[in-house]
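Yeah, one chain of the complex is gone here, protein chain that is, but the others are all in their spots.
Letters A and B mark the chains in the order given here, with residues in each chain numbered from 1 onward.
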Amino acid sequence: MKDFITAKQEFDKLVEESLKKYKPKVPVVFTKLSEVTKAITSNMIIWSRKNSLWPLQFGLACCAMELLDFGASRIDAERKGFLVFRATPRQSDVMISAGWITKSMAPEVKRLYEQMSRPRYVVAYGECSVSGGPWYESYNIIEGIDQIVPVDVYVSGCPPRPESLFDALLKLQEKVGGKIDN
Amino acid sequence: MSLVKINIGPVHPSTHGLLRLVVTLDGDTIVNVEPHVGFLHRGVEKLAENRMYMQIPPFIEKCDYVAKMAMDEAYVATVEAAMGIEPNERAQYERVILLELQRIASHLLWLGAMLNDLGHFFSVFMWTFADRDKVLKLLEEATGQRMFYVNMRLGGLRQEFPKDFEYHALDVLTYLEKRINEYESFIENSSLFKERMYKVGVLSRDDAINLGVSGPVLRASGVNFDVRKDKPYYVYKKLNFKPIVLYNGDNFSRYKVRILEIKESIRLIREAFKQMPDGNATGMPIKLINPAPKNKVVRVSREGPRGEIMFYLVADEQRPYRLAMRTPAFINLAALNHIARGNKFANLFPIIGSLDLVMADVDK
Partner (left out) sequence: MVRLIIDRKDLIDTISSFKKKGFSYLVKILGIDYIDYISVLYILRNLDSDEEIEIEVHLNQNDLWVPTIINIFKGADWYERELYEMFGIEIKGRKVRKLLLEKFSENIYPLRKSFKWGTK
């Protein structure tokens, strides 16, 4: 019962705030209905989209062990909204790419990215996705995932601790909400 | 009757890695399984020819990223055999303790991942991961790193055990014994588990020797071979080690061998803590090494949690001329075609789960 009460209070606060911006100086209200609903719903849409980003299960190599730790019970991913790791790209928002990319795997990554529905975001997790990692002289490695898909947040480390993945996803939430420029 | 070909693509919801299977079906029974591998191949054997001896362990550890200490120790033992160095007795006891702790952590992750394949969607996975976190905290206390502990040096370890390490370790071991008994009792009582594991995926004794598999897959088919007993290294003789052999060769035997190995490892660690002498266990630091190999061609095999790890080294002055690796998951996956023929299609993933694969091991 507690959750129900606080969500309703938040909804009331949002309605009041959005109505305040459109108060004219004359004590008579002349607005279009579409502008009122747009003001209410755009804030609602951004708030709900920000707090429920569902990741795609894309752990390729050793950084996948830290992704499993990120979803397990000590460092909980559920408390901030990353509820389920979906297996199909049509139902997910964020692609967390963990592991190195070889030449055989590159067309599959591109195909998976194009199957995700908009708005979609990409997080590059670990040194091998950022810049190729320790395999820089190898004949079968692509250096960094940003040669194939556009990336929003980079996390460096080998492997980075799961707490730093949490920090990166909080920054992604700010970017979705519109506070950080670009 | 017409046959149907199905593609199970490289990205699929089980935690083994990138593996593509082309399955030929006749109704509901499997006729042929063909694995296509190579999605994680980066050429470790070629990269090792351009690096010096102690720059290579990070490459070797990323091969089997679940049991990292076992691969690291096998490589450092190869270089020690080439240079003619032997660790002293306290260093041998400490290495055995760290190796057996790593074996417990690897088998706990296997248990969660295999029950995930059977259909318990992430519930037993959460419990075994919480237990595995306690063992990883012990290893972090001993080595200072959470995941890639490059801890072995020539002649010993990088640093000694801290002061209270023994008390913390014995606390965790008593907790783990109770939990393993709980897991055994409730997993084996469920009738769904019995239907999908008894007499499913049978590998006979002659086939197992002819195909060249190793590790728990070989010992579950009735062959009494374990590298820790037949070619003993370090102090396993003093600790009275006995291998675990079962005789049926189906999924259930492969599961039971690993559960009994966890209990055997707990007993070995307790004995090692009682018998350990005093002394200094740190090895040579990296910069002071003068590489002058005494034996030019060396071959060393060790027992990892998945099977037998073998390194073959042709040594030059500063860097290896040729480093060849035999990883256990490579040849365990090649035996999948022989095991899975004649079974139902829904039983394919429990069979893969009981072989315990890590895909970066297969594509070196």
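The working rule: contacts are C-beta pairs under 8 Å (C-beta built on N, C-alpha and C of every residue); 3 or more make two chains touch, one makes a residue touch a chain.
Just so it is clear, the model here is predicted, and its values are computed rather than measured.
Visitor: Return the single residue from B:F148, B:F241, B:Y312 or B:F345 that touches the missing chain.
Guide: Touches the omitted chain: B:Y312.
Visitor: Give me the subunit B residues in contact with the hidden chain, please.
Guide: Looking at subunit B, the ones touching the missing chain are residues 36-38, 41, 43, 45-47, 50, 207, 209-213, 223, 225, 230-231, 297, 299, 310, 312, 314, 322, 324, 326, 330-331, 334-335, 338, 363.
Visitor: Which residues does subunit A use to touch the chain missing from this display?
Guide: So the residues of subunit A touching the unseen chain are 103-104, 137, 139-140.
Criterion: only the chains that are shown with their structure count from here on.
Visitor: Take the average of all CA coordinates in subunit A, do the same for subunit B, and state the distance between these two points in whole angstrom.
Guide: Averaging C-alpha atoms per chain gives centres 35 Å apart.
Visitor: Under the definition above, what is the set of subunit A residues touching subunit B in their complex?
Guide: So the residues of subunit A touching subunit B come out as 57-62, 64-66, 68-69, 72-74, 87, 99-100, 102, 104-105, 108, 112, 134-135, 137-141, 158-159, 161.
Visitor: Help me check something: in the complex, which residues belonging to subunit B touch subunit A?
Guide: 9-13, 15, 17-18, 38-43, 46-47, 50, 58-59, 62, 65-66, 125-126, 129-130, 133, 146-148, 360
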